[in-house]
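One protein chain omitted, others in place.
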Amino acid sequence: MTTLRKIFLRREAGIAVMIVLFCLAVGAVKPQFLTLDQLRIILLLTPLVMIGAMGQMLVIVARHVDLSIGSMLGVSAMVSGMLYRYDATWFGVDMPWWGGIPISIVVGALLGLGNGLLITLFRLPAIIVTLGTLSLYRGLTFIISNAKQIDRQWIPSELKGLAQTSPIMGIPWIIFIAFGVALATYFFAMHTRVGRQIFALGSNPVAAPLRGIKVNQVTLLVFAISGALSGLAGILYASRWGFVNPSNTGSGFEFQVIAAVVIGGASINGGVGTVLGTVLGVLLLGCVSAALPLLGIPGTSQAAIYGAVILIALVIDRSVRQQGIASLKRARA
Amino acid sequence: MSTTKTAPAQADSSPVRPRWQTLLIRPETMTFMLLVVGVFGGSVLSPFFLDLSYILRSFTLYSELAIVALVLTMVIIAGEIDLSPAANMALSACIFAWAQASGVPIPLAIVIGLLSGLAMGALNAFLVIGLQLPSIIVTIGTLTLFRGLAQVLAGDKSIRVPEWFIGVDKIMLAGIPLPVVLFIVLAIGLGIVLGGTIFGRNIYQIGTNEVAARHAGIRSARIKSSLFLLVGLVASVAGIMTASRLGSVRYDIAAGGELQMVLMAMLGGTYIFGGRGTILGTFLAAWLLVIVSTGMIVANVLPAVQLVVLGGLLIVAIIATNLIYSRTQR
Amino acid sequence: MFKKALVLGLAAGLAFASTAMAQDALKIVYIGKNTGNPYFDSITGGFVDACESLGCEFEFVAPATAEATSQIPFIEAQIQRGVNVIGIAPNSPDALNQVLEDARSKGILVLTVNGDITGNEQYRDATILPVNFDIVGRDQVEMVGSLIGYEGEIAILSATTEAPDQNKWIVGMNETLKADAKYAKMSLVATVYGDDQPEKSTTEMEALLSNFPNLKGVIAPTTVGIAAAAQVVQSRGIADKVAVTGLGLPSEMRDFVKDGTVKAFQLWSPYNEGWLAVHFALGVIDGSIKNEVGSTFEVPNLGTITINANNSINTQAELTTFNAENIDEFDF
Partner (left out) sequence: MTDTAVAPLISARGIGKTFATVDVLRDVDLDLLPGEIHALLGENGAGKSTFAKILAGVHRPTRGSIALNGKPVEVTSPVVAQKLGITLIHQEPISFPDLSVAENLVIGAAEDGWFSRVPWAEMTREANRLMDLLGVRIDVTRPMRGLSIADQQMVEIARALASNSRLIIMDEPTAPLTPREVETLFAIARKLRDEGRTIVFISHRLEEVRALCDRVTIFRDGNKIATDTIGNLSDADIIRLMIGRPVKEYMHKTGATIGEVALEVEGLTLPGVFSDISFSVRKGEIVGLGGLVGAGRTDVAKAIFGVTPAASGTVSINGKRVSITDPSQAIALGLAFVPEDRAVAGIFRTLSVEQNISVAVPKQLAPGGFIRRAVERAMGEDAVRKLSIRLASLRQPIGELSGGNQQKAILARWLLTDPGVLILDEPTRGIDIGVKAEFYSIIGELAAQGRAILLISSELPELLALCDRVLVMSEGRLTADIPRSRATQEAVMRAAVPRRSTTEGAAA
């Protein structure tokens, strides 16, 4: 009866096994890969991608895709960076160090809302709209910054501290934030009405309006969330790397994130995706990224690996679906 | 059960639009008008802009992308999309350059480059048609893969090509650079194929209604596969032309070219959901894009503004195209 | 703004029509690697000030991204605009050859500024580099040696594997380490490449620390690399164990120097590159400077400058060292 369920369970278990095997294999060559210190390094590689992946997972579950996340990350980081740079005041008070966090989230949400509006108002395919805004928002980053980088000295040290100081066990705040976002996404996706409606919408877009799901509003929300999380990733980029550059900040982010999400088992046909799978997908990519330099493999192979991984995940996704259809046919026959 | 699935149809007496009106309300007309505005705007922005030889020279910089965009137009009309050809250009150029650098004679290296482009097209075709995966996400994957493989192959270095092989863009035919001539010739050729042959006609029919096309005996899988193969092949030609123009090859040539190619097709009025579009439209749109880009560059407009204009144009183009089609045809 | 552009354009057009009148209408353009690169702000400053004092028109343009070919349409456009001098920080040592040749055939003076097209020098008139790149490797080894007491394992965190300048310096470092007995107790254990990306540079730095637990010093001869390395050291709190140095921007390194993560690092004055480039270009055009190896000329604030082999010109003899005492004097 529950073969499909088992397959999906296997999917997550499968990634976990892959992670373990990968780590053991690398550890056999380089024993230092299996240390707690290395775990810290891997974790520190993942927070931005993990936050972005949570938004992208919801978008993919809703049967869309958002290519503009890297540029939204750039704009929202830059807006906060400019406010830090020019000592903005909030209602007469100097902007506090944490001020960039809500600002970036709001900026990201607005940009995401822009995507959502174009998609729902004009019934355009998300991929083309976000390909356009990928370029458009990147241009905005240059314009608001006048093509100037926000240097380290302008980023408040408390903010940078999020990536360095730790509340517990030497694990920096930023990692807790990322896992917090994952946890929140889990609760949102699994335990709120609208969260479930996103899955319903992606699972059967034709049936969704018949069941009273407000398709446009849900779609807008999904893209706004994707934007808001990109915004959060943006301010954390400033925290992690200590600068915001109009050209580099966030560029190529979308490919890492999409790779992580599809490895994590989210189906491009909508309706399927789990937070746990996505987290594991992010961690697997993190392990690969951390292992490459340790093994002395040139970093130039990273993009090829991501590309291959996306395609393999697509093919696996399809064969899982084929099995599902086959079992459905058997049930009918 | 009953007639519920039958879509409402118009009364028989629905008036036919006058010919001039159908001609005027076409996306290509919009593109052409934008082109005129672009030329005018460019010459106002900078006195150095309005110079035919400069525009032709600038066009050579975009000609490789424009050539691929012509074939991409056919793919989009057939209801699919391919985002990977820019990465394909880079990989096949790298394979070509790497082959000749490791001692393979140039003609053979060219063949190797073309075959690799064909193989990349075949991979896309296999995934999209063989495995029935959505082309949009497949080609995001292959785009990353091809670009990544190019990076593995070439690393961060440039691979030089021999001196005599350099300069395809310097060869002039009647004062027009060879890449531009190729673009024009290919546009005419593909325009005839698309507009005048059964193959072209079938592409529209598949893009309009693939189920009906299959029922009418059109081998849609075969036609779509051949289009992906053609894109792959033409992308490798474009990649090798780029190598000749630059004199060297790097993994990042034509980076971001997929946006420009899609933009050319969309600006030319190709309908993103398939079934509509013309080679003429893409032809005009390629010129429009060159005019707009070089107009801005020669006027020293911030590159940022150029990014905004390109992204904005893409969105405006699809909105306008959708509106035009929904207005004039059902 | 539209109007202004129009007027400017017209003015430029008129000026173009009367090039014979020359000097006060000379147009200089500097093409950076990409926009948003803080390094070029400083170079541009030198260009702007020099043009103001000497009376020429200056503009800075750059593509949005630093791919090998992204500068080509910009060079084409400048040829079309009829500028007199193109200064460029090339994104590729060879992809620009064809278009630079076009520019020179139109009588435009082509200078590479802050980076050269190594191996293709015939496609530019001269190169303006901050220092003699032959000494960079030597100075950097001395710098890290002084920080670690001339004893222990060191590593290099560079930009990309093919970055020509960095590779030249790395060759210099290796030669210095081998040749000079002073450094006999220092061993270079690894050279890794962070591709000038913060993420990659960070993972490479972390891998260095994992692979070589006894590492004493790291040289990062690239601004992105040194900042990433410093950040890793800072967050691990191991500044007393691993010394990070290299080439960095004061604006990016200020915090690390002040909190002791980085004791000292080096660079040069990018500003002077722009300043020198304008003086040299105008001199060559009006004939007061002969663009020949061995000839010399005077530049205000910089003194006597010599044209070295390969038509290479340097703004300063030695690298500038930045440390806690002097870092606040520099604002770039």
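Letters A, B and C name the chains as they come in the text, with residue numbers starting at 1 for each one.
Everything below uses one rule, namely that contacts are C-beta pairs under 8 Å (C-beta built on N, C-alpha and C of every residue); 3 or more make two chains touch, one makes a residue touch a chain.
In this text, all values refer to a predicted model and were calculated from it rather than measured experimentally.
K.L.:
Check the whole complex and report which displayed chains the hidden chain contacts.
P.N.:
A, B
K.L.:
Given the contact definition stated above, which residue among A:111, A:200 or A:279 touches the chain not shown here?
P.N.:
Among A:111, A:200 or A:279, only A:200 touches the chain that is not shown.
K.L.:
Return the single residue from B:212, B:305 or B:323 that touches the missing chain.
P.N.:
Counting the whole complex, the residue in contact with the absent chain is B:212.
K.L.:
Write down which of B:131, B:185, B:198 or B:305 is the residue touching the left-out chain.
P.N.:
B:198
K.L.:
Which positions on chain B touch the chain that was left off?
P.N.:
Touching the missing chain: residues 1-16, 192, 196-198, 201-202, 204-205, 208-209, 211-219, 275-276, 325, 329-330.
K.L.:
For chain A, which positions touch the chain that isn't shown here?
P.N.:
Touching the missing chain: residues 1-5, 190-197, 199-200, 202-204, 206-213, 221, 270-272, 324, 327-333.
Keep this in mind: only the chains that are shown with their structure count from here on.
K.L.:
Could you tell me which pair, A-C or A-B, is linked by more C-beta pairs in contact?
P.N.:
Here the pair linked by more C-beta pairs in contact is A-B.
K.L.:
Based only on mean CA positions, could you tell me how far chain A sits from chain C in angstrom?
P.N.:
It comes to 36 Å between the two C-alpha centres.
K.L.:
Determine the centre-to-centre distance between chain A and chain B, using the mean Cα coordinates as centres, and give it in whole Å.
P.N.:
Inter-chain centre distance comes to 30 Å.
K.L.:
For chain B, give me the residues that contact two or more of the other chains.
P.N.:
155-156, 302-304, 306-307
K.L.:
If you look at chain C, which of its residues touch at least two other chains?
P.N.:
35, 62, 64-65, 161, 195
K.L.:
Enumerate the contact residues on chain A facing chain C in the complex.
P.N.:
Listed in rising order, the residues of chain A that touch chain C are 30, 32-33, 35, 37-38, 41, 45, 138-139, 142, 145, 147-149, 151-153, 157, 163-164, 172, 241-243, 245-248, 251, 289-290, 292-294, 298-300.
K.L.:
Show me the residue ranges of chain A that touch chain B in the complex, using the header's touch definition.
P.N.:
Touch residues, chain A against chain B: 65, 67, 118, 122-125, 127-129, 131-143, 147, 246, 255, 258-259, 268-269, 298, 300-308, 310-311, 314-315, 318.
K.L.:
Going by the contact rule set out above, which residues of chain B touch chain C in the complex?
P.N.:
Within the complex, chain B contacts chain C at residues 44-49, 51, 54, 57-58, 61, 155-158, 160, 166-167, 169-170, 242, 245-248, 250, 252-256, 293-294, 297-300, 302-304, 306-307.
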